[in-house]
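Only one protein chain is missing; all other protein chains are in place.
Moving on to chain A:
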Amino acid sequence: MNTIALVGNPNSGKTTLFNALTGTNQHVGNWPGVTVEKKEGTLDFNGKKYNIVDLPGTYSLGAYSEDEVVARDFIMKDDPDIVINVVDATNIERNLYLTTQLLEMGTKVIIALNMMDEAKEKNISIDIKKLSKELGVPVIATVASKKNGIDDLVKEAIDFMGREKTSQNKIDYGKDIDLEINRLKEVIENANLNTGYPSEWIAIKLLEGDEYISKIIDKNILNIAQKSSDTIAVAAMEPELIIVDKRYEFIGNIVNKAVKKPKEEVITKSDKIDKVLTHKWFGLPIFALIMLAVYQLTFAIGEDILQEGLNAGMEALTEAIEGFLISVNAPELLTAFITDGILGGVGAVVEFVPLIMVLYLLLGILEDSGYMARAAYVMDRIMRSVGLHGKTFISMLVGVGCNVPGIMATRTLDSKKDRMIAILINPFISCGARLPIYLVFISAFFPKHKALILFSIYAFGFLVAIIMGKIFSKTLFEGESSYFVMELPPYRIPTLKGTLLNMWDKVSSFLKRAGTVIFAVVTVLWVLSVLPYGVEPYSEASILGKIGTFIAPIFKPAGFGTWQASVGLFAGIVAKEAVVATLGMVYAGVEEGAKLISAVQGAFTPLSAISFMAMTLLYTPCAAVIGTIKRETNSTKWAAFTAFYTFAIGWIVSVLIFQIGRLFGLS
C-alpha cells in the first residue's frame, strides 16, 4: 500500500485534511520511543487503498523538538511515496519555511494550499500557477473544512507518485556556501555512512550546526564540516544564519511574485493611542494623572462608600463582643485582650480592606489592559536618562504590591550592577502593607486632599529610589548596564472575572496575613503593654511603654518622639501592617471608645503626620524583605546594609521635613 504523509504547521488545517481523507478509518498511537502522538488512517480512492500518516504539526524540520525529529525522520527514513505539505494560505510566508526544508530534503512533495476561503476573505490573492512554478512542485488549492479541492489534491498526489520527480527549485545559498555544501557532500558520499539521509542534506545540516546530525556523523567529517563553517563565517555571520536567511530570501522572492496582499493600515488605533501615552514629554504627566485618578477613585469608592459600612459593622461587633464578655463575667484581662488588643489592633488594619480592594481592582485593570507596559516604557526612558537600567522600573512596579516579589523581579536584570541597585532601592517603593498607615494619617489630617497626598507619597518613594539608584550607580556599583528593548503588548479589554479574581487573590492574602502574622505581633505587643502585672495597661509604665520610651528620643527631631509612635515603628520592622495595628492597640486603650483616627489627631500634628509617613515610607523594610535581600544577594552584609541605610534615609528625611516645616511656621 502506498503511503502519503501529511506535514504542515500547527493550525494549517492538516488534521482537518487528514480527517477528510480518512473519515473513520483512522487509529491513534505513539511514535516509538517518544511521547508524540501518531495518527494513521486509510484512504479509499478509486478502488485503491492508501496509507495516510498525519505527522506532528511543526514550523520547521530542525532538531529542536521531538515533533520535528519525528516528522523529519519519517520523511527521510520511512520514505513515504509522497508528502502533502499543508500550507495555510492566510499565513503563507511563515508556512513556506517548512516547505523550503522539504525541498532541501529532496522529498517528493505537493502542496495543499489550504484555507483558501479565509485567504479570499482577507483579500489575499495567490497566483497558484506562479507559486507552483517558483517552487517547482504542484500546488492545489483546498478548503479542507469544506472538503473543497480534496479530490483534485488526491488525484494530483497519486499522479505525482507515479511520475519521476522533476527538479524542484533549489535555494541559492550563495557561492561560498554552495561550494562548501558540494565539498562536504562529496566527502560524505565517499564515506559511505549509511545514515539513511541524502548526503547533500547532511552537508546542509552540518553547516547549520544541526545537533542531531552532528551526533550521528563520523568525527572526521564533523571536523571537515567545522573547517567549512569557519571558512564561510563572514563578519560574525555564521553559516547557520546565512542558510536560514537565504531560505527567507527565497520565500520572500516567491511571495513577491505570486502573492498579493491588501496594504495593511500602517498606523492602527493602538499606535495612535501609544503616540500619546508614550509621548516623550506627555507620557510621564499622563501616567501621573492616571495614578492620581486611581487614588481619587480609591478614596471615593473605597472610603466614602464601602468603608463606612465596614466601620459601622466593626464598631457594632466590638460593642457586641465586649457586651457579651462582660455579661459572662469574663476576666477583665481577657476582655481587654480581645477588644483592645485584637479588635483594636487587627481590626484597625482590617478596616482598610475596602480601600485596598478598590486600589488593587483599579491597578489590576491597568495591568490587564496593557497600559502598565506603556507606563514601564515611559519610566524606562527616565530611568535610563539618570543612568539606571530601564527594567528597574518593572521591579519597582511589582514592589508596589509587596517588596518581596519586587526584589525577586530583579532576577530579570542580567548585570550584577543593575541587579544590586534595583534590590537596594526597591524598599523605598511603598508596598501594600504600608497603605493603612497613610490612610489613617491622611484621613486624620488631610481629608480634603486625600488622593493628592497619597499620590505624593508614592511618587516621593519612587523619587527617592531613583536618586539613591543614581548615587549607587556612581559610587558602589560602577560598570556597564545591559541593554534591552521592551515589548508593548496589544491593548486588551480586561475581563470582569479576571480582574475580580485578581483583586480577591490579593485581598484574601491580606486578610490571611492579618489573621496570622499581625495577630501574633499584636498578641505579643499586647502582653508587653499590660505587663508588669498591675501596671496601667497601654501606659508608659508597661514593658512596651518602657521600650518605646527608650527608643522615642531618636524620633524627637522628626516630631513624633512619643513611645506609641516608636513602638509602632519598631513593630513595623516585623510587618508593616503592624504599625497601624500597634497604634490601634495602644490608642484603643487610651479611653473608652477612642478611635484610632481621633487618637492620632490628638497625638500628632499635620507636620509630624507628614514626617511620620515619610519615615514609614523610607525606613527599614519588614523582616521578610530583609530576608529576601539576604537570599537574593547571598549576602548578610547587603541585607544588614539595607536595614541600616534605609533607616538612616528615613530618619534624615523625616527630620528634615519636620525641622524645615517648623522653620516655615508650619505645625
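Throughout what follows, a contact is a pair of C-beta atoms (placed from the backbone, for glycine too) under 8 Å apart; a residue touches a chain by one contact, two chains touch by 3 or more; residues count from 1.
Quick note on the criterion: contacts and distances are computed from a predicted model.
Asker: UniProt name of the unshown chain, from "Permease", "PDGLE domain-containing protein", "Fumarate hydratase" or "FeoC-like transcriptional regulator"?
Answerer: According to UniProt, the chain not displayed is called "FeoC-like transcriptional regulator".
Asker: Can you say which of A:50, A:299, A:445 or A:510 touches the chain missing from this structure?
Answerer: Of the listed residues, the one touching the omitted chain is A:510.
Asker: Just name the one of A:13, A:432 or A:650 that touches the chain not displayed here.
Answerer: Answering carefully, the residue with contact to the hidden chain is A:432.
Asker: Using the document's definition of touch, tell me which of A:43, A:409 or A:610 contacts the absent chain.
Answerer: A:409
Asker: So that we can see where the missing chain sits, which residues of chain A does it touch?
Answerer: These residues of chain A touch the chain that is not shown: 59, 62, 64, 91, 93-94, 97, 235-238, 240-241, 244-245, 248-249, 252, 264, 266, 268, 270-271, 274, 278, 360, 367-368, 372-373, 376-377, 380-381, 391, 394, 397-398, 401-402, 404-405, 408-409, 412, 414, 431-433, 482-490, 502, 505-506, 508-510, 512-513, 517, 575, 577, 622-625, 627-628.
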